[in-house]
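Every protein chain of the complex appears in place save one, which is left out.
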Amino acid sequence: LKAQIKAKNFKIEIGNLHTGERNCITDVPGVKVGHTTISNGDIQTGVTAILPHSGNLFNEKVLGSLYTINGFGKTTGSIQLEELGTIETPIILTNTLAVGVGMQAIVEYTLKNNPAIGRTTGTVNALVCECNDMVLNDIRQVSVTKEHVFQAIEQASKEFAEGNIGAGTGMVCFGLKGGIGSSSRIIKLNDQTFTIGTLVLTNFGKMEHLTIDGKKVGPLIKDRLTTNIEPGEKEKGSIIIIVATDLPLSERQLKRVLKRTTVGLSKTGSYIGDGSGDLAIGFTTAHKIIHEDPSTFSTRQIIQDYLLDVVFQATADATEEAILNSLLASETTVGRNGQKIYSLRTFMNHIM
Amino acid sequence: LKAQIKAKNFKIEIGNLHTGERNCITDVPGVKVGHTTISNGDIQTGVTAILPHSGNLFNEKVLGSLYTINGFGKTTGSIQLEELGTIETPIILTNTLAVGVGMQAIVEYTLKNNPAIGRTTGTVNALVCECNDMVLNDIRQVSVTKEHVFQAIEQASKEFAEGNIGAGTGMVCFGLKGGIGSSSRIIKLNDQTFTIGTLVLTNFGKMEHLTIDGKKVGPLIKDRLTTNIEPGEKEKGSIIIIVATDLPLSERQLKRVLKRTTVGLSKTGSYIGDGSGDLAIGFTTAHKIIHEDPSTFSTRQIIQDYLLDVVFQATADATEEAILNSLLASETTVGRNGQKIYSLRTFMNHIM
Amino acid sequence: LKAQIKAKNFKIEIGNLHTGERNCITDVPGVKVGHTTISNGDIQTGVTAILPHSGNLFNEKVLGSLYTINGFGKTTGSIQLEELGTIETPIILTNTLAVGVGMQAIVEYTLKNNPAIGRTTGTVNALVCECNDMVLNDIRQVSVTKEHVFQAIEQASKEFAEGNIGAGTGMVCFGLKGGIGSSSRIIKLNDQTFTIGTLVLTNFGKMEHLTIDGKKVGPLIKDRLTTNIEPGEKEKGSIIIIVATDLPLSERQLKRVLKRTTVGLSKTGSYIGDGSGDLAIGFTTAHKIIHEDPSTFSTRQIIQDYLLDVVFQATADATEEAILNSLLASETTVGRNGQKIYSLRTFMNHIM
Partner (left out) sequence: LKAQIKAKNFKIEIGNLHTGERNCITDVPGVKVGHTTISNGDIQTGVTAILPHSGNLFNEKVLGSLYTINGFGKTTGSIQLEELGTIETPIILTNTLAVGVGMQAIVEYTLKNNPAIGRTTGTVNALVCECNDMVLNDIRQVSVTKEHVFQAIEQASKEFAEGNIGAGTGMVCFGLKGGIGSSSRIIKLNDQTFTIGTLVLTNFGKMEHLTIDGKKVGPLIKDRLTTNIEPGEKEKGSIIIIVATDLPLSERQLKRVLKRTTVGLSKTGSYIGDGSGDLAIGFTTAHKIIHEDPSTFSTRQIIQDYLLDVVFQATADATEEAILNSLLASETTVGRNGQKIYSLRTFMNHIM
C-alpha cells in the first residue's frame, strides 16, 4: 500500500490533540475496513465495510448508537439500533439504490455464520448506509451485487485506502471529488490511553462554502474552474460518519459523542442542506454484548460524563479532518457521460 | 370474494364509533391493498402492499409519519419519513429476512415509473416493514422475490382478504394464527365525514395475555390446548400497524394519532415485549405533496388539536379491532416441520 | 395510619405478579413519600414529594429517565434528565400554576444542603410535575408556598396515605375523585428479588371510558349520577406516573420500562386525550451517581434486555392498579363553588 495522502501532507492540522498511529479509524484496536470498487465508464460505485471486530458480530455485538444530523437518507437498521443500542453486523456503505442489496448480503452472510437464526433464535439487524453517487455513477443500473459486499467484508484489514475507492468511488463533495476519509485522535484519562476514530463517506456541500481549517477556499476554487459544468450548485448528497472508540461509554453517552460530529462537519463549510442525508453511527468496542447472554446481569464500565469534553473535541476534530482527508485522498475522476470532477489536490497550491 | 369474517360476526364491538362501509383501511378513499401469498409446506410467507393512492406516489407523495412503539424491528425508510414527513412509495409488509428484497423491488418499480430519478432528480425512500414468521415459515430460505412484491402492488384493490394471507401467511399472534387484519371508524366534524382506517400485521403476544373486549380469554384457551407444542411462550414477534385517513392533519398531529395505536394494542393483552418490533406508520390523503413543486409555498388545512380526542379514540378502537380481526379471519395453519397453529375461531364457542 | 383502602379490598387483582409488602412505591428500599394537603373551601390542592433515597440527592444522584406519553404538560427538569439520565432532587407533584413555586422551593432546599452550588460547582435541576386541579381548586389563587413543599419533603416516610391528599387533593379522574395512588410488584430473577413501585397523580379521563380490570363500568356510573353537573366531559387533565425500582437498569432500559406505563393507563380506559399531560418519570436506586465523582470510570450492572418482559408486565400492572387505587382511596369531595365530585367507592356495590 502506498502512503496515504492526508491533510498533514499539506501542513493542515485540525485541533491540538494527537492522532493515532495510522490516523485512521483502524487505530481503534480490532476495527477493520474493506472496500470493493466498481469503476468502469458510466459505473463508478462500490462498497465499503467497517467491522467493529473480527469475531462473530452477531454473537458478540458491540454497543452502538446513531445520531441523525439530517434525515434525508435511507440508512437501514436505525430503529433497532436506537432501541437496543447494539450493532450486530458489519456496517456497510454503498450507493442509495443498492441499500436493499446490502441488506440481503448481510442477511446471507449472517445466516451462513449463525445456523441458529430462524430456528432457535431471532433475526439480524443489518446496518446499511448510503450516499447518492448519481453525478458520476449511473445509479439507475444497480451495479452492486451481494458478492461485492461479501468481498468488501472479506478484504477488511487494518490498512485501507481513502479517497475515490469503495463506496466513495463516485461521490462528490463541495463540487470536488469526495469519497472515503478517515482520521483518529488519542486521548488520555488518568494513565490510560483511548482512541477515537472516524471514517466518513463524503458526498455533500456547495463548492462556495468549502472551508479548510477556517479558511474559506471554496470561492478561490470556483474562480479557477474553467469548466461549464457546475456540480454541487444545490447542496445535496449526504455524509455518513462512522465513529469508533475503545473508550467505555453508555449508549446515552455515545449518542452525545455522535452529536459532536456536527461541529466538525460545520467547520468544513456545510450548512447541512435540506437534501443532504447526514448521519452519524458510532460504536465502542469496550464491552461486548453476548447474544442471549445466560447471565442475568452484565457489568459495564462507563466514563463520568463531566470528563467527556476531550472526547467531544476528539470526535469533532477527527470528523473535520476525515472530511478533508476524503477530499485530499481523492483523484480527479471522469464518470457517467464524461462528467469530470476534480480532486481538491489540483487546487491546493493556489488556495492555501 | 367471500364475506370476510370479522369481530362483529361474534358480536364483538370495540368502542362506540361507527365503522366504515367495509370496516377496512380501504374505506379511506383512494387506499388500496394487495397480497401475494407463498404457501407451500415449509414455506409460509408473503407480501402485502398498501397503496395510499393509485397515482404516481413518487410524484404525488402523501403526508406521513411513524411512531416506534418498540424498536426491535428492521423497517426501512424511517429516517427520511421522520425528517420530511412524506411517503413516496407503496408500503410493503413482508418477513424480516426479505426486507432488502422489498427495498430493491420498490427501487425497480419506482425507477420504471420515474425516468428522472438518478438523472435530474434524487432517489427514492422505500418503506418496507416486517415481522418474523420463523415459527411457521422456513425464513432462512429467502423465498420472497421482487416479482412477489410487484404482484402484490399490481393486485392492490379496495377489496382484500384478511387473516393468513400475504405478509400474514406465516404469522403467529398470542400463540394463535395471526396475520392481516383491518378495521375502520367514521368520525364527523361539523358536517364533514372522515375515515380512520387501520391495517395490522400481527405476530406478537403470549397466549395467556389474550384479551377480547376486556375479557381475559387467553388462559381459557391454554386450558383447552392438548398439544405439547407451546408457541409464543416468550413474547416476541412484532406488530406493524398502518393507519390511513382522509382527515387533514399535520405531521405532528399524525404522530400524535399514531401514538394512540398503543391504546388499542394494550387492550388486546400485549405488554409490548422486549423482542416485539412494534411500529405504527400512518398517512393522510388530505394533501398531496408534489415532488419538486415549483410553487414556493403550499397551503394545508389542519385540524384544531383540541378536536383530536375522537380521532384518538377512532385510531385506538380501529387498532384493537383490526388485531382481533386478524385472529378471527385466520385459518388453522400447518407450516414448517409440521408445526400447527390454531385459529382463534376454534375456541370462540368456548371462551366468549 | 389507618389501613389504606386498595383495589384488593374489592377483590380486584391486576395481573398475576405478587405485590410488595405495602403494595406501594415505598416497597422499593429507600424510597419515601410525603404530602402537604391544602384543603379549605375553594382551595383544594397540595404537594406530594417522592424521595428516591434519604441521603443528599444532589451528591448521590439516582439514575433516571422520563417518557412523555402526551406532552400537554408543564413538568420541569425534563431536558437535563433526558441528557444526563440523573435525578438529583426530590420529585415534586403539585398543581399546574404552582410549578415555579415548586422549583424555587427545590432550589432553596438544595442550596441549603449544598454550600458548593454556585461557588465551586454548578446548579441544580428541579423535577416538578403537575396536574390541573381547577375543577375543585381555585387554581388562580396560587395557594402553594415554598413552605408547603419543604413540609412535604420533611414528612416523607415509607408510610403514606393515598387518595385525595397532597397533590391529589383536588384532582378529578374519569369524572370521579382522583388523586394519589400507588402499587408495587415483586419480580424474581435467578435467586434475587426486585421491586417495581408506582405512584400516580390521576386527573384524566372521561367517565364513560372508565374500565376496571376489563369491565367497562363508566357507563353504569353515568346512569346513576343524578347531578346536573357533568365533569370530565372533555378528556383533559393529566396523569403523572412515577416508577421506582431497585433493579439495575441503564437509562435506555429505564425508558423502555417507562413506555409500558401506557399499557396500564390504556386498560383503565384512557384514550390519552389531547389535553391530558401524561408523563412517566422513573428511577432506579441500584446505582448512585456521585456528583463530580473523582474516579474516571464507574461500574454499573445492567439487566439483559431479553429478560425485561416481566419488568414490563410489572410496570404496566402496577400502573393500572395504582390508578384504580387512586380512585378507590379517594373520598367524595366538595370544592370550589360547591362542586362535588364523588368517590368511586360510592358506586362499587352497583358496578362490580
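The letters A, B and C name the chains in turn, as written, and every chain counts its residues from 1.
Assume a residue touches a chain if its C-beta (ideal position, glycine included) is under 8 Å from a C-beta of that chain, and two chains touch if they have at least 3 such contacts.
Source: prediction; values computed, not measured.
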Q: Give the residue, chosen from C:52, C:264 or C:277, that touches the chain omitted from the document.
A: C:277
(Q) Tell me which of A:87, A:316 or A:341 is the one touching the absent chain. (A) A:316
Q) Touching the left-out chain: which of C:12, C:134, C:207 or C:249? A) C:134
Q | Omitted-chain contact residue, chosen from B:27, B:138, B:213 or B:251 | A | B:251
Q. Which subunit B residues touch the hidden chain?
A. 83-85, 189-190, 192, 248, 250-252, 256, 292-293, 295-307
Q) For subunit C, which residues lie in contact with the unshown chain of the complex? A) 68, 70-80, 82-84, 96-97, 99-105, 107-108, 111, 117-119, 122-126, 132, 134, 138-140, 142, 236, 275, 277, 279
Q) If you put the missing chain back, which residues of subunit A would it touch? A) 69-70, 211, 214-216, 234-235, 256, 259-260, 262-264, 266-267, 270-275, 305-309, 312-313, 316
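Keep this in mind: only the chains that are shown with their structure count from here on.
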**Q.** Copy pair subunit A, subunit C: interface residue numbering same or different (half cut)
**A.** same
**Q.** Geometric centre distance via CA averages, subunit B-subunit A, whole Å
**A.** 34
(Q) Counting only residues that touch at least two other chains, what does the list for subunit A look like? (A) 83-84
